[in-house]
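The block that comes next holds subunit A.
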Amino acid sequence: MTIQRRDFMKAIGVGAVASTAGCSQLGGSDADRPDVAGESLTLTTTTSTYDTGLLDEIHPDFEEMYGVTVDAVAQGTGAALESARNGDSDVVMVHARGLEDEFMRNGYGVNRRDLMFNDFVIVGPESDPAGIQGTASATEALTTIAEAEAPFVSRGDNSGTHTKELNLWEAAGIDPGGDWYQETGSGMGEALNIANQQGAYTLSDRGTFISQRSEIDLTILVQGPIEDGPEILANPYGIMAVNPGVHDNANYDLAMAYIGWITSPGAQDAISDYQMNGEQLFFPEAVSEDPDFQQYVPEGWSSDSSDQ
Partner candidate 1 sequence: MIRVSNVSHTYGDESVLETLSLSVEPGEVLGIIGPSGVGKTTLLRILSLFVQPSEGTIELDGRAAWSTDESERLALRRQIGMVFQEASLFDATVARNAEYGLRVRQPWSERIRDHLRSILGSSETAASATEALDVVGLSQKLEQEARSLSGGEAQRVAFARALAYDPKYLLLDEPTSDLDPRNTGLIEEAVLEARDRDIGVVVATHDMHQAERISDRVGVLLGDGFTEIGPTEAIFENPTDERTRRFISGELVY
Partner candidate 2 sequence: MPLEPIALLPAVVDLPFREGYVSSTIYVSLYVSVTAVTLSTLFSVPVAIVLGFTDFPGKQLVKSIINTGMGFPSVVVGLLVLFTVSNQGPLGPLDLIFTTEAMIMSQFVLATPPITAISLAAITGVSENVRDAARVLGGTRLDVALVVIKEARYGIATAVLAGFGRAISEVGSVLIVGGNITSAEGISKTRTLTTAIQLEARQGQYETAMVLGAILVALVLVVNAIVVRFGDTEAVNR
């Protein structure tokens, strides 16, 4: 994106003003630095990733390696993909496979990789008024909540978590509604606080719940796959570069450098080592002896199918 700005400056004939942006390249004095030095990479990602602090922990390594800065913008999954679709970011990290696939099918994203995963958990008050503790199936637990009309707090903000919640209701064959079902339109932290104050159930990603557990009285009632819960509560994160064929101003080189770095064994170890309140938040899955080919393309795509 810096390159773009510099080109524009030149174009309007005030190149000298650009001394602050990417000066190391203009001067060419810093020969040890890679050519991308001084540029910045715009990453749009989801609030649940950003709010755990993981990116702040691991990014300095990448920034130092290339002499660049990463501008991480936390948005909802929908907004993060929309920014990328408009060409306002270079790389996008989200957790909603269906939306990611649509993004790729429409040609906006390329070179998708599975990055890491954690899981969702169903949390609620310790008193557990609907009695869902120990239920092995997430859909069954939701059905029980709906039948008991026990209060349930929904994010209601088209985030990845909200999308997952709606998918779960659909899988349970329930169209939630009524006084017991509240859409808050807020972030995960706020939703947890609201659920806490109202003694309600909610669906949370494990990372946010762990980071807030000390301040609230909610407890995990249905575990996700990390703690041997149902697979349906898995929460996989993917990363994609914005297609330079669609947006020629996208900083594709640096985006690919970033994807290469974050899927490297070193960065994957750093993700694995990241802890909050003594618990691991994310489980890397980019490095594998036996890569899953489906991570590169929309799910279910094959060269035989008439996908176009």
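Going forward, a residue touches a chain if its C-beta (ideal position, glycine included) is under 8 Å from a C-beta of that chain, and two chains touch if they have at least 3 such contacts; residues count from 1.
How these were chosen: all candidates are chains of the complex that A comes from, given by their letters.
Note that this is a predicted model, so its numbers are computed, not measured.
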Checklist entry - All of 1 or 2 sit in the same complex as subunit A; which one actually touches it? => result 2
Checklist outcome for this item: candidate 2 partner, complex, touching residues on subunit A are 1, 4-5, 8, 42, 47, 51, 55-60, 63, 69-75, 83, 86-88, 186-190, 192-193, 208, 211-212, 215-216, 247, 249
